[in-house]
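Taken from a larger complex, these chains appear in their original positions, while the remainder are omitted.
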């Protein structure tokens, strides 16, 4: 049954965490439930559980992302694991070592997990396909394709506030085309049974095949956020401004920037999310970012719990496979 | 009473450690006494106490200082804390994230302490003013203003050798104008009741308002160190040579460089201090640096104990406030 899904073992348990695609509602719910059990750890006086003591987690960052690396490092330390941070491009690559040889070497040093950040789609899949039986692989963002832990922390944040996905109306606003995370969010929302997923963006920032993903498309912000329970704002990569995709930051804000006034058409208890870092005055007003509906900082806290969950689940299942 | 002193909580206890100014003799003495209790830890076989186990200390270094970062990192590890080292300029700043958003994010990840190094005066104050209730902030050096843990390790070193500050004559020699640490030292010495604090420097390396700080000013080294108990040499920033402030290194040494011969006018049991790294042959002779009166390496050891003290005191008081 699961023979073609590299993310699952023969018993259908999560073995690598690479993409939201092909994961069942049961698996996503297991991640959310496990994260729930970890969410208290970060608030304790001693913020550690001994679950991964003596395990080695190698951060393989082929592109720099202090923010993402930091959250994985903190999550690993809260599981009591040892963390090895490797800037791959700067080291073995310059000695002409192939990626596979690098992996084999790290496995020979008995690393238990690879957290992979790469600017090419499929890099984490390639690594998972070639990893030793006992080693788990987590995708920390690859190209435009997927950033699944970000999507899961968003799901966790929504569930904490709204309890159920059934009955929810969720809008994703902004640069869907270039977003690592929008695609993952859409799939996760649909898998978890969200009643209506909307995307709101200018035509130039929407992928051609977007309607096939089970979403309602809006080009007008006011129409799109009407009666929604959740507004997910995407980060605008300023470099996309070039090439005439977008006229200007000012114009973007006028058309797609969130303000308290515009939010009035959403449900009264709607929450506002953003993956950070925010471009204040571009994607949203400061008033919204720091306002009562914003759950943006909760997302950051939840990110630690979700990453602890994904790490502990896959490491436990990978370890079983090795033994 | 303490409402305007951001460093203290409502009970007058140390909550952040930003500057020696406005701190009472009692608070400074509490730091020295706590450091005394930690000074044995570094000499034990297992150099750790479990006081801060599970706490996360974020090193926010906006300017590079391997030396200072290393001492804070070692102090944190000896308290069993986890350390997160962030080069802020290289990461979030380049993504356009504001400093406040960076802080909010780190707080959302449940960091317990920020150790801040910044080249602008007041950066640590700004961060402390904006930190969440449970988070303590330590100033690891800001602009020309303050480097208070360095000043406290100097006080600790003096007290270990001289027992009391009352009755002491202490001379600070060198570039007072550009020194992060001289100002902190002067205030600490006066607060702790030192009988006489002297500064010895060429006119071009003295701030205009120096006499208002309660010091005796000398321009001649031989006069200035006569009968002193302690000589604190400042590091000469070689880049200050430019712009005609100083004629040459050679000339500086001739006028203000410490030699064994010159030291003869100090008290027979005088000690010689320097924050390191020493420019041998500029601020002092190698004979003095490595001689029997030099306590320069003791300062380094004491720096770990003092930083452990400041970290554990503020974290304990900040934690109380959060609860």
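Per-chain numbering from 1; labels A and B assigned in written order.
Please note the rule applied: contacts are C-beta pairs under 8 Å (C-beta built on N, C-alpha and C of every residue); 3 or more make two chains touch, one makes a residue touch a chain.
Here the structure is a predicted model, which is why all the values come from computation and not from measurement.
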With 2 copies placed, total copies in this complex: 3
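Everything that follows uses one rule, which is that only the chains that are shown with their structure count from here on.
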Distance from the mean Cα position of chain B to that of chain A, given in whole angstrom: 42
Footprint of chain A on chain B - complex, ascending: 53-56, 82, 84, 86-87, 90-92, 95-98, 101-102, 104-105, 107-110, 319
Contacting residues of chain A [partner chain B, same complex]: 42-48, 64, 66-67, 70-71, 73-74, 77, 238, 276-280, 297-298, 300-301, 303-304
